[in-house]
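Read the structure below first, then the notes.
With one protein chain held back, the other chains of the complex are shown just where they sit.
Every chain is named by a letter (A, B and C) in the order it is written, and numbering of its residues begins at 1.
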Amino acid sequence: MNNCADVVIIGSGIIGNAAAYNLAKKGCSVIVLEKDNSIGHGGSSRNGGGVRQSGRDKRELPIAMWGVKNIWPTLSEELEADCEYYQQGNLRLGKTQEHLKILQNLTNNARECGLDVNMISGEEAREICPYLSEEVIGASWCKTDGHANPLTTTLAFYRKARQMGVRYISGEEVVEIRKIKGKARLVVTKNNVYEGDTILLAAGMESRKIAGTVGIDIPMVPHLMEVLVTEAQPDMFYQMLGTAAADFYGHQSKHGSFVFGGSSGLEGYRKDNGTYTNSSITAACTCRGIMKYFPVLSEAKIVRSWGGVIDMCADGVPVISKVEEVPGLTLACAFTGHGFGIGPAVGVLLSELIRGETLSVDLSAFAYDRFKAKI
Amino acid sequence: MERSIDLGTFVPEPDDDMLICRCEEITKGEIRQAVHDGMFTIEEIRRWLRAGMGLCQGQTCGKLVKGIVAKELKMSPWKIEPATSRAPMRPVEMRIMGNEQLEG
Amino acid sequence: MEKEGKQSMRVENHPILGEAESQTVVTFTCDGKVMQGYEGEPIAMALRNAGVLVHRHTKKQDKPRGVFCAIGRCTDCVMVVDGIPNIRTCVTPLKEGMVVQTQYGHSEKKEA
Partner (left out) sequence: MNRYDVIVVGAGPAGLSAAIEAAKLGLKAIVFDENAKPGGQLFKQIHKFFGSKEHKAKVRGFKIGEELLQEASKNGVEVVLNAIVTGLYMDKEVTVKQDDKIVHYKGDTVIIATGASENMVPFEGWTLPGVIGAGAAQTMMNLHRTRPGEKVLMLGSGNVGLVVSYQLLQAGCEVAALVDAAPRVGGYGVHAAKVARCGVPFYLSHTIIKAEGTDCVTGVTIGEVDSSWKIIPGSEKHFDVDTICLAVGLSPMSQLAKMAGCEMEENPLKGGTVPICDEYGETSVKGIFVAGDVSGIEEASSAMIEGRIAGIAAARSLGYIDEEALKEKSKELEAALGSLRQGMFGPGSKGKEIIQTEEGYEISKSLLTKGYIAEDEIFRYPGVTKKTGLHPVIECSQNIPCNPCQDACRKGCIKIGENITSLPVVDQDSECTGCGLCVASCSGQCIFLVEDGIEEGYSAVTMPYEFLPLPRKGDMGAALDRSGTKVCEAEVLEVRVAKAFDHTNLLTIKVPADMTMKARFYVGQEV
């Protein structure tokens, strides 16, 4: 097999796969290298499936809005697979005045960027989603938000890219990126060497170590987030949910099960046994959080829980950027847990960035060299 | 693992309609097709089709799915990694899950 | 238990286990029909002895299912019990007055 391609992508998550698909569509040859045995085994398969605009950082919002408008509505059709995209709004719930203040703030920020989001009362929230408890006194409501199935979406990009001739190699751990005559060109794995005109590093938290092999550091740390899933329930509601207090987030999937993400507050201090080991207390904490808002779910059985690592960036937004001192290297990492919803849009933008095309959305806020000391 | 290997064209088989995953009602044909679509690992099959993601979490069909995937990939089922194990080992109601007792 | 009728599958006397111990009979309903069983035995056993084999119909294909593993693993025998769906009847003890319903998909209602 030919180990050379126009673009070598490291990482087969939603970002890597969406970029691979878009690059292939534009005629580039692409090789995708995945460290794990399974495609999309990192955060792309371990998130709440939110396709949100509300609640995003101002810098990130334009990508999210562009994606919701231009990519998501036709994505299932384009990939010929059901991404289970539901655009039925996002409720971010509050139970205290303190919560409402947080929500008001987020709402104001988003409205400044032109997003149609507004504050609603507890009653109005219950009209949208009648299963909410009386404890909910208000919410922010963005009706163009939604959710999709991150598992099928990530794999649908992979399937389509593979059909279009993108070469995937799983179980292929990258050891280093090597420069040739001043330009990043070789990707050395434990077993092989691959060569590309462009190297796209989209390996989540792993990206830090790999970027380090060409002297680049991105200030990010791993945070373990956990998700739980219930047995299938009768169809109840299709809004994406979150809370001001970040107790949990999630939705009911097309299948009927509820998928909820949550945290215990101790995410930065995890220890593991080599897998994304769940902590013994997080799922319980998430359940308690959920039941305060949705007492009706208290009999729903949890069938599985899992953990995933967020590549938490120092300033909370990703790095999507070429690297000046390492020509040939493009970074797409540090998504801080917001990567899925904007992933399909980022895939398009990366194909534009790599091919030197006009960018559909300005990416200057995501430069790799934006991190400065505080004083 | 090289994902661009040629598995030949997908040829329907007479027992493709047979259910394999009883919980999620996934058929043998769907699993075979998924392999041809590039889903080579048990995790990918689970995520793509939901086979083994239902109430019993693959306790009944796990070995069967492995066998089918292995056959399509023309490899030994013993070379195929089973799915990750995750808590809870049995379904647990949310109200019970949230009701922890940490002290004796 | 005289009221179980001819469909009863009880093993009253067993060459190794001997005579069955006497048990408390309780009354419950299955899809509205009044039935009897032994207190504390799995719901599924009382149903088997009342001649009920179909516990649910599946969501996608609407196919009948019943007891398969009988030890709470496979979850094929789930029914709606006292209004709660997905109850594993093979490991849930029978109680007086229980309301047991055939499960269609994820609830007791037949989906259109």
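One rule holds for everything that comes next: contacts are C-beta pairs under 8 Å (C-beta built on N, C-alpha and C of every residue); 3 or more make two chains touch, one makes a residue touch a chain.
Fair warning: this is a prediction, and the values are worked out from it, not measured in the lab.
Considering the whole complex, the hidden chain is in touch with A, B, C.
By the touch criterion stated above, the residues of chain A touching the omitted chain are 271-275, 277-280, 284. Mapped onto chain C, the interface with the missing chain covers residues 9-17, 20, 41-42, 45, 48-49, 53-55, 63-74, 76, 90-91, 93. For chain B, the residues touching the chain absent from view are 15, 18-20, 22, 28, 59-61, 63-64, 78-82, 84-90, 92, 95-97, 99-104.
Following the convention adopted for this analysis, only the chains that are shown with their structure count from here on.
If you compare A-B with A-C, the chain pair joined by more contacting C-beta pairs is A-B.
Taking each chain's centre as the mean of its CA atoms, C is the chain most distant from chain B. Here the spacing of chain B and chain C, counted between their Cα centres, is 29 Å. The mean-CA centres of chain A and chain B are about 24 angstrom from one another, to the nearest whole unit. Shared contact sites, meaning residues of chain A that touch two or more other chains, fall at 231-232, 299, 301.
The residues of chain B that reach two or more other chains are 54-55, 91, listed in rising order.
In the complex of the two chains, the chain A residues touching chain C come out as 231-234, 256, 299, 301.
Partner chain A is touched in their complex by these residues of chain C: 59, 84-86, 105-107, 109. By the touch criterion stated above, chain B contacts chain A in their complex at residues 1-4, 24, 37-41, 43-44, 47-48, 50, 53-55, 57, 81, 84, 86-88, 91-95, 97-100, 102.
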